[in-house]
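Please find one structure pasted underneath; my questions will follow.
One protein chain is absent from this view; the other protein chains keep their places.
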Amino acid sequence: MCGIFGIYSYEKENVTKKIYYGLFALQHRGQEGAGIAVSDGKGINFYKNIGLVTEVFKKDILQNLFGYIGIGHVRYSTTGIKSVENCQPFVVKSSLGQIAIAHNGDILNSEELRLELEKKGHIFTSTTDSEIIAQLLIREIIKTNDRIEAIKNVLNKLVGAYSLLILFEDCLIAVRDEHGFKPLCIGEDGENIYISSEDCALTTLDVSFLRDVKPGEIVVINNDGMESYTFKKKNKVSTCMFEYIYFARPDSTIDGISVYKVRKEVGRRLAKEHPVEADIISPIPDSGNAFAIGYSEESKIPYYEALIKNKYTGRTFILPSQNERELAVRLKLSPVRSLLENKRVVLVDDSIVRGTTSKRIVNMVKKVGAKEVHLRVGCPKIISPCYYGIDMATKEELIAHKKCIMEIAKIIGVESLGYISIEGLLKAIGRKDLCLACLTGEYPTDINFIKVQNR
Amino acid sequence: MCGIFGIYSYEKENVTKKIYYGLFALQHRGQEGAGIAVSDGKGINFYKNIGLVTEVFKKDILQNLFGYIGIGHVRYSTTGIKSVENCQPFVVKSSLGQIAIAHNGDILNSEELRLELEKKGHIFTSTTDSEIIAQLLIREIIKTNDRIEAIKNVLNKLVGAYSLLILFEDCLIAVRDEHGFKPLCIGEDGENIYISSEDCALTTLDVSFLRDVKPGEIVVINNDGMESYTFKKKNKVSTCMFEYIYFARPDSTIDGISVYKVRKEVGRRLAKEHPVEADIISPIPDSGNAFAIGYSEESKIPYYEALIKNKYTGRTFILPSQNERELAVRLKLSPVRSLLENKRVVLVDDSIVRGTTSKRIVNMVKKVGAKEVHLRVGCPKIISPCYYGIDMATKEELIAHKKCIMEIAKIIGVESLGYISIEGLLKAIGRKDLCLACLTGEYPTDINFIKVQNR
Amino acid sequence: MCGIFGIYSYEKENVTKKIYYGLFALQHRGQEGAGIAVSDGKGINFYKNIGLVTEVFKKDILQNLFGYIGIGHVRYSTTGIKSVENCQPFVVKSSLGQIAIAHNGDILNSEELRLELEKKGHIFTSTTDSEIIAQLLIREIIKTNDRIEAIKNVLNKLVGAYSLLILFEDCLIAVRDEHGFKPLCIGEDGENIYISSEDCALTTLDVSFLRDVKPGEIVVINNDGMESYTFKKKNKVSTCMFEYIYFARPDSTIDGISVYKVRKEVGRRLAKEHPVEADIISPIPDSGNAFAIGYSEESKIPYYEALIKNKYTGRTFILPSQNERELAVRLKLSPVRSLLENKRVVLVDDSIVRGTTSKRIVNMVKKVGAKEVHLRVGCPKIISPCYYGIDMATKEELIAHKKCIMEIAKIIGVESLGYISIEGLLKAIGRKDLCLACLTGEYPTDINFIKVQNR
Partner (left out) sequence: MCGIFGIYSYEKENVTKKIYYGLFALQHRGQEGAGIAVSDGKGINFYKNIGLVTEVFKKDILQNLFGYIGIGHVRYSTTGIKSVENCQPFVVKSSLGQIAIAHNGDILNSEELRLELEKKGHIFTSTTDSEIIAQLLIREIIKTNDRIEAIKNVLNKLVGAYSLLILFEDCLIAVRDEHGFKPLCIGEDGENIYISSEDCALTTLDVSFLRDVKPGEIVVINNDGMESYTFKKKNKVSTCMFEYIYFARPDSTIDGISVYKVRKEVGRRLAKEHPVEADIISPIPDSGNAFAIGYSEESKIPYYEALIKNKYTGRTFILPSQNERELAVRLKLSPVRSLLENKRVVLVDDSIVRGTTSKRIVNMVKKVGAKEVHLRVGCPKIISPCYYGIDMATKEELIAHKKCIMEIAKIIGVESLGYISIEGLLKAIGRKDLCLACLTGEYPTDINFIKVQNR
């Protein structure tokens, strides 16, 4: 996952700082790196680096970026070496001037496209999909001499998930793939048009939400205003359900549906699907909060925050000993003994991937005296990896891959375990055009490419 | 406020890293600076600097500190220049060997004591109370040739609030002032004795809580074990009520009373004292959470988190314009429109000091469509400054100083405003021996010194 | 100017640290940035950044680079923004695997080549010549399927000055342009082959000098040993005379001629061409030293170091006032009053470009009491800009551009001024196949491209 944010200022005012605040509001979508590219109509300036938005963009750097059109990116942490080269936006110089590209998602056939380009003599300086898109796009524009035509042609070659921002020297273009895997929305405040991964960034900037970018839509913003094109007539929408469950900020609304409300409704349905007699309900903070509140509302079991999160993060230097992993959990989460001692406790979490952290938390809760621990989970069993940009785990690492509920409950150490059902999830979200690949193993796109990719 | 943490290892094992984790768990008590001093029985090594615990103590620094007795300190942010010189522990060399001191609190007569010492030719290299205590202590030990006697004599001179750790080369001493203003507790795990501002740090280290240090108690830990002395026979206890309401971590227990439970109980009583018809309750996170949960429990109005906190902090570079203050609030807190629109909302906060932030939050909540906003506050009206270590504000800055509820409600912009009553607070905490000076203007100690201090 | 350094280890030992030391010895050729790329036979790892070699390569970075073939680069300070993107080696991924390129020099027709490539749809991520060479090279290899043939074809397109290192995953290639503008030499120590801009880096590593790379030569080093190819049959050699006069380190030997000896011999000839009666000779350190020693030897006027250089450099924060420029000189150079007072002084410098620093130094020397100041210069009058990689100045900025000796002497404030003659220079160097373009305005290559380039 990543976050993208763009602005076009009709008043030709400098948009750098607004992009900076927008990225700050999207920081939850990626903490590895950040970048901003802005055009003053004549050329593109940019800066990007490893780190959080506030670490990468210090005052002097922000003050040296000027432009009235711009895009920004926050990069999701992935395995492997963190390098500036792989940060975005990706900026290139070509016969068409400078172009900057930022995207959120994963192109499944990127290796095939790259090899094809390499065979034609193209070279690459990064391993980002953005560079491949840039190369394809410029070739196509030169060939067709028509930007929109060229973009359509390129997009038709891409297999995968992507929300995309393209910055030309005089124009901002936003694209959402035909499946609408990733969110992307439009805001405006009279003077500027905004494009953002989530509308929470619009709220931060006190900007009105206009509408979501539609799956398969190309939005072009330039001096003449905003125009919309469709690049795939037929497209089956399959928006990522995990955006609602875990990834998006709870104050965001995706395709008209409030993330917070989804989570609370999942909690209510969990209470119906997996009721239990207990004394208190506590979320595993922060991602489990809304689910737990919903569960409490339905079950009438009182909701407390029996696990306190340490607000001060940052890399702690962990003692290399057998207890280090447990310590790592306790440095982040702390149980409130007075709420847990001698109690039957329902813990509510958003999802279980590997199950290792859940196990340590349950153990910690029992250590301070919980009589029973019942775990309720807001996401159905995750049994297949995501190939669309969420670095979950390999199939073998997924605890639910080949294990039944009873086995998982035993490993984690809980008295009972309940996942929301897929039907419950769909009803809670209130839409059916979702990607459920990680829950069902049925992928909405061709995935024959992925052996190349899957490390 | 500050946080202090100490360890004595009977097995003579290096305690540096455990102090580091302890300070990390106490980080909420002070974010300006951090320091650790450890003794190997022959001399004291130390390191301190400006910054968060994880910023100050990098791997190489931790690896260069060895000792089996040690103390640590996190420093509360105060106005004025941040300087290493004012960080703690304060370490001195004397004819008695090296001594390190760390404290939490404020000595009211420090200027008087300093001037007295200066007249005798003593000089000072910092402006910390710790240095004054160190100077007095060493003079007294030389005079009396009896550590405990000397400590008692020095403590009898101090007017104010202090929880104190003194590290001698061979011994760790913990002191809590006779009023017990600040918390201080003892833990043990068979091999080590721990002293901590709050027991949440013991939980983090998986250490058993033994007991609180008593007001007016001196605890001496050395190779012979732990001994207890009383330095004031008569003492009126007046523990800071604000520790329960705001300062301490919710998972801590102070003098046998769970902080989380106090806050929830205050919330319940608030609902009784100031009921209202409303659609939802939301805390102002994170400090309002437990109060709001209690209010919801009692009132049956559903509890939601309608204000989302941005987890990624760090200094943002704010645009210098008229909207900057509002932006600053929106960068930290974001309203969930779908929960607030057209709703009658009860917001619950822990306390109101100046009222400026409350006003901005209420404004933001109304902007997304809340029909009514009712504010409920977990701390009675704050009308007088604190002279015991909490940097609240000057009398004039306190919104409740000379204003009635109606006036305050109007300024903040709410339909109704309700503070918990002092009686309600005392009942919720379940003890009466509390310092309520900021609520009543009646100070448990002589405060004739404070004109010198009060900027 | 820049410096390049490469190693091929037949024993397949890690060459990273040796490249690091080599670059450290070549640091005088470029202080803006540094980079190292190494291949382990399967892929290329690299790191580059803004800063001095010792700033860019900290222990942990060096320890993460492994490879038995490698190249390094130090980048010359140029005007404009310093960015990592423009540091070298430039590393690309292509259908032929990864390739890294580092070069010293300037390609005059780079814009033409770039535009041509852009027209074919190629895109660029930096403004370095290396990227253009990389793109051309890969196209050509794909076309010809013969590395050597391809390199020859590419080199035949380049107009300008370049010493070049190309790192393939399995092979190291060194190229010196057909004019031999820039130095490049080969060393060996039984286990490794070394390529270096100057042999001083070989001396630092205690490696034997083998021979210079010949103008128009391609040297290929791989598992089969070292092979040599010629890519231009006819070539007029024109090695940069400024390497001997200023740029190279005095302990280097270029094309068989000792730099130190050249400078001393120029000094002797200066004494014959421009004798003067004086009390002492002093160099303007460090670059004037060897010239001054030669002048003293011939003239018998005693040599002293009457200007002392501050060894501690680093950016000083200069007071913004009218005296700041003078202060800037005095912070770097300090006159020895006891040697200069009431003396007739010959100052010897390597060259005069703009003349502004010379003027300030002369002024400073007179201020401490020098009776007469005579300036002798080791380089003939510089009247034309260099287009081959030395950032001298624009024509208008060159003090000698349209001024006679008398005028220049008056501006600088000296009693007499003598430049070495071009004939004297040629005799002192002992070779005639030199580029004298900055002295004569006659350029050894086509320079019709330069209007594009010359800012």
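Letters are used for the chains, namely A, B and C, taken in the order the chains are written, and counting of residues starts over at 1 for each.
Going forward, contacts are C-beta pairs under 8 Å (C-beta built on N, C-alpha and C of every residue); 3 or more make two chains touch, one makes a residue touch a chain.
Not measured: the values here are computed from a predicted model.
Though it is not drawn, the left-out chain touches B, C in the full complex. The residue touching the chain not shown here, chosen from B:L108, B:A134 or B:V237, is B:A134. Among B:S94, B:N235, B:T356 or B:S421, only B:S94 touches the chain left out of the display. By the touch rule set out above, chain B reaches the unshown chain at residues 84, 90-95, 99, 115, 118-119, 121-127, 131, 134-135, 138-139, 142-143.
Against the chain not displayed here, chain C makes contact via residues 17, 20-21, 24-25, 27-28, 31, 52-55, 57-59, 62, 200, 203-206, 249-251, 253, 258, 260-261, 264, 286, 289-290, 293, 297, 302-305, 308, 310-312, 314-317, 319, 323, 326-327, 330-331, 334-339, 367-368.
What we mean here is this: only the chains that are shown with their structure count from here on.
The chains in contact with chain A and with chain C alike: there are none. Closest to the middle of the protein, by Cα centroid, lies chain A. Centre-to-centre spacing of chain A and chain C amounts to 49 Å, using the average Cα coordinate of each chain. Spacing of chain A relative to chain B, judged by their CA centroids, is 37 angstrom.
Chain B and chain C have CA centres that are 61 Å apart.
For chain C, the set of residues that touch two or more other chains is empty.
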